[in-house]
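What you see is the complex with one protein chain gone and the rest in place.
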Amino acid sequence: MTILDVRGISRRFGGLQALSDVTFSVPKGQIVGLIGPNGAGKTTFFSTLVGLIRPDSGSIQLDGTSVVGQKPHKIAALGMTKTFQNVALFAESSVLDNVLTAGLLRHDVETARKEALICLDRVGLKSVAHKLAGNLSFPERARVELARALCTGPKVLLLDEVMAALNPVEMQEIMDLIRSLRDDGITLLVVEHHMRAIMTICDRILVLNFGRLLADGTPEQVANDPVVVEAYLGRSMEAHK
Amino acid sequence: KPVNIGVIMPLSGANAQFGINSRNGIELVADEINAAGGIKALGGAKINLIVADATSTPTTAGTVAQRLITQNEVTAILGAFASSLTIAISEVTERRDIPLLTMSFADQITGRGFKNIFQIVAKASALGKAQLDYTLAIAQASGAKIDKIAIMYEDTAYGTAQAAGLRAAAKAANIDIAMDDAYPLGITDTTPLINKLRASGAQAVFPVSYLNDSLLLIRTMRQQRITIPAIGGAAGYVIPDFEKGLGEFAENVLSIAPANYDLAPDLTERFRKRFGYFMVHEALEHAVALDVLVQAIEKAKSAKAEDVTIALRGAKFTGGWTKAMTGGAVEFDSTGLNTLSVPVMAQWRNKELVTVWPKDVAKGTAVWKS
Amino acid sequence: MSFLQAIIDGLLVGGVYAVISIGLTLVYGVMGIVNFAQAEFLMIGMFVSWFAWAYLGLDPVVAAPLSFAVAFGIGWLVQGQLIARVLKAPSVAQIFLTVGLLIVIENGSLLLFGSQFRSVTTSYQTMSLSLGALFISVPYLIAFGMSLACGLALWWFMRTSWFGRAMRATAQNPMAAQLMGIDTALMYKIAFALGVGLTAFGGAVILPYVTVFPGVGGQFVVLMFTVVVLGGLGSVAGAVVGGLAVGVIQALSSLFFPIQLQNLILFIVFIFVLAVRPQGLVGASR
Amino acid sequence: MKRWIAILAVIAIAAVLPLLLSPTGYWIRVLTFTLLFAAMAQVWNIIGGLANQTSLGHAAFFGIGAYTSTILVLKFGISPWIGMFAGGFLGGIAALIIAVPTMRLQGHYFALATLAFGEVMRVIANVWTSLTGGPVGLSVPFVPPSIAAYSFKQLLPHAYIALIALIIVTVIFEAIRRSAMGYRLRAIKENPAAAEVIGIDTTKVKLQTAVISGVLMAMLGTLYAQVAVFFDPDTVFSAASISIRVALIAILGGVGTAIGPILGALFIIPVEELMNDLFSSGAAGLSQLIFGVILIAVILWRPRGFITVFDSLMARFSNKARS
Partner (left out) sequence: MSASQPLLEIKGLNAGYGEIEVLHGIDLQMFEGEFVCIIGANTAGKSTILRAISRLVPHVTGTLRFAGNDLSSRASHDIPTLGIAHVPEGRHVFSDMMVEENLMLGAFTARHAKDLSSRMEGIFELFPRLRERRGQLAGTLSGGEQQMVAVGRALMLQPKLLLLDEPSHGLAPKVVEEMHDAFTKIHSRGTSILLVEQNVGLALDVATRGYVLESGRIALQGTSAELNENPAVRAAYLGI
């Protein structure tokens, strides 16, 4: 069953074609990796999906509903949300309140608080629940982003580099979490530059280059695609194989 | 036991200058009376002025009045130059039956049937009317005829009320009002007004404004080579700073005034001696107000507010500072208005203001030119 | 013809609005605070120049650099001694510190200089140039010229000099600016002092046709805010555009509406411009 | 539990205090205005503290309230109680009207746009003479004292009405703060884009608070008119003495907290009065100057508001308890 269906999405910024004619669809319960060189348009694409940026053309269907032109909060209510690559927490609020606020989309305050604690526990941040979000280190903040997005109760969750600046062991924990989210029935799109993580957890990988879909396939297919290696991976694949 | 008299003036903010002038006038008289042995009827009791800043907010003025009444037990209150402040104070004094003497001239002050308010000068509407009527007379006396005028005024209580008087008088005299514009208080550029004035073809202009706008208006008129006479509406036109600001261009500018210092030079020179500038009208009128108040206390032989109120009403006060008023005396009607006061027309002559109209009090002959 | 005259008048006063507002936008742009006391420095500038005129016989326009210097010094102290202490506090605390400052400066000068209205008489106070049926007021023209020169100089300085660059860097990310070796505390001091100095300069320049008294700032403060917000907070070019726009809007509105409504029209236009361009006319769109 | 006892105690003291003051006197007037300004600052706090939209135009709603009820009494003899709700209704509409164009504005842009809106209302009141009496202002007519006519000979009832108003708006503030709306407002304040993405309808929430704040502020305008009895456009639509002042009170006390505005008002209004009392008979400007100096000193001392005095006391207290 297709949960997300994207057709012909394009978007320009001044003279720059940030996205051009991106088309693909995702069945429910997949973990899809989205990779590509810096500035390829990955973040822009996520922002387009959740309604922060309006595409110049194209259509997006979430679980059968068209969401192009909808406000982000509507799209969140329909079940799709994202994390922010540059981290956009409510810095003067506690970690718990950050996550709790997201829970309010589907619950009252008390239930949302319980939900929030569960989400924080899942990302391993329960111990800092009462710290101010602004005082956390960068990678911690990225995990709060994840917990917050999770607490909206999404069907489709878009993760923009939540594993940045984690060491391999810590990364493993997040990878386990992502898998368990998939097992809960959440569909995930993951942007990450850590090839090992991407290759291990993704069922399928999309490659974006200069705003265009360059490749779409299983991790093995993509890793061995010479065009992808040339544009993005470089020698590094050997190191990670 | 000294008699407490409240003085509420705007001592900070935009009207501070006028508040300070007024206070100077009052202090002059109080010191004179105290030096001369205080209030005789009360065994030489001294006058104790309780001065308070009304700031520029009516609510503060009201609160301050309340304070002077309950904390300082004042016999009467003098104040507060700006009409809005005076009205706010009067709402308090009326409820507590304390006499309030003022030189604010908005028509409302005596128009609300209040029993405890006393207005020492003519109303704004009368001032506006005189501004026009005197001008016509002066022009006529020098052989000029006016049938088209321009009115411009700041949109405050003072400007609006006086403009209404002007307007009514013009209508009565069958004079065409070619321009009739209010402008916001604190205007920083009067060029649009003058552009309009030039297009209107008026033969005389009646600006009602405080100092800054007055200077701006006159200067811009000169820049645009508009040579018609400007007849000011008191306030900004009758203070020393007007002449200081304009220099030679002030010469012969006419302005209406509720009173003028040259009517009683023997008295007002004391002010100049003490403070270094001529006794501006608000200082003069407040001085008169205090003198009248003290006379009333003498008459009532009591410093109780109710007694003083009774003494103020109906009686005619003469002598002392009342000489400086037109009419040479002060008499309040049932609304509290001094019925004897008529405005005067003053003209700038060599850094002094000379009363040039009405003829019976004039100290000089009016010059009709721009 | 009256239309053309209105445009000319509007531009002339607008240029002056621009220069007194540039300082405000500079302070905002670098420190991120709205300085409510800015107009008080206009008053200080006017007073300095008035005293220079009265006691030294200087023309106010000639005395303008003196006004600048005095305000610069006061601004330096104020920033270093007061505002610097609350830089880490929420920005509202900084804003309201400047409200306190406004009260202190206004009433301090009332105590110091008295409440008289003072103005200067200059040889050109009633001069004007005529261009056909158009009048161009000489005092306005002088003020306009000085203002524009000053605005352009600052704009050029901020755009191209290392100093301006450092100042902008401080504004955008003080932590990173320090990492670049920029003394941010110094930048704040200079920005504030320069900002209020420019406003004082503007005060001197308009003295030939405006009266100075302790409360004169109140007549300009809302206008200054309108100018900088309309142009785009923090943008020097914005203050210039905003100033000219405000001048022209005021002048034109008086052609079609009662002059009493001048500010009403201005504010309505202002709110509508913001509704369409929330970042102001020149502000960056992000 | 302890909290509640403390709160009840404070209310009890507040309820008894007016009785101790002379009912026609000066201090009761000061107290009444203190309570009124506390309530006004609390209402401002809803939008300024919770939503972090530093409005500098709340005088607009305030003035609408004052004018509406007063005009209704003057022209139609309608009781100010009813006028208060009429004013609240119009205040809400005005809040909506201004919210629409300023919705997208952030931070200082919002502050200065609302400042302009307050000025717009002032100019309108000044110009529309037939309705508002223009620059001359309006006096609330003196009718025989009765609760129904909202008219009293003494200030005591006014003090109680102001106290009740303060309690009501404080409860409303606290209820909003703790509710889902409070969390949403904080989210919007700190990062609007992120707030949208986690499902908050930022437009709706902002409109709701703007309207609540506008309605309440207008209703307080009526209370003010009834106490002050006379007002003109410059008074009730004043940027300096209403809009900026209520913000200042909330900020000085501690913005975003329920106690902040109350502390702020308890400080500012009496201190301003005291300065006026002590110094205004001296050199002109002295009292204001000293007030300004105190203001600066307080902000330097407690840039996050008086409330932090309590926080540090609490911290010291609990530290002691622990050790």
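As written, the chain order gives the labels A, B, C and D, with residue 1 at the start of each chain.
We take it that a contact is a pair of C-beta atoms (placed from the backbone, for glycine too) under 8 Å apart; a residue touches a chain by one contact, two chains touch by 3 or more.
Here the structure is a predicted model, which is why all the values come from computation and not from measurement.
One chain is not depicted; across the entire complex it touches A, C. When the full complex is taken into account, the listed residue touching the unshown chain is A:N86, out of A:T2, A:N86, A:S180 or A:N224.
Residue A:N135 is the one among A:S25, A:T65 or A:N135 that touches the chain missing from this view.
Set against the missing chain, the residues C:V104, C:A166 or C:V228 yield one that touches it, C:A166.
Hidden from this view is one chain, which touches subunit A at 13, 36-44, 85-87, 135, 137-140, 161, 164-172, 193, 195, 231-237, 239-240. Although one chain is not displayed, subunit C still touches it through residues 162, 165-166, 168-169, 172-173, 175-184, 284, 286.
By definition in this document, only the chains that are shown with their structure count from here on.
Here the chain-to-chain distance from subunit A to subunit C, counted in touching steps, is 2.
Note: centroid distance subunit A to subunit D, computed from Cα atoms, is 44 Å.
Residues of subunit D in contact with at least two other chains: 123, 126-127, 284-285, 288.
A complete list of chain pairs in contact reads A-D, B-C, B-D, C-D. The residues of subunit A lying in touch with subunit D in their complex are 50-52, 71-74, 76-77, 81-82, 84, 88-93, 97, 100-102, 104-105, 108-109, 112, 148-149, 151-152. In the complex of the two chains, the subunit D residues touching subunit B come out as 22, 24-26, 29-30, 33, 123, 126-127, 129, 134-137, 139, 142, 153, 228-232, 234-235, 238, 241, 273, 276-277, 280-281, 284-285, 287-288. Subunit C contributes residues 28, 34, 36, 82, 85-86, 88-93, 95-97, 99-104, 106-108, 110-111, 115, 214, 222, 225-226, 229, 233, 258, 260-261, 263-264, 267-268, 270-272, 274-275, 278-280 to its touches with subunit D in the complex.
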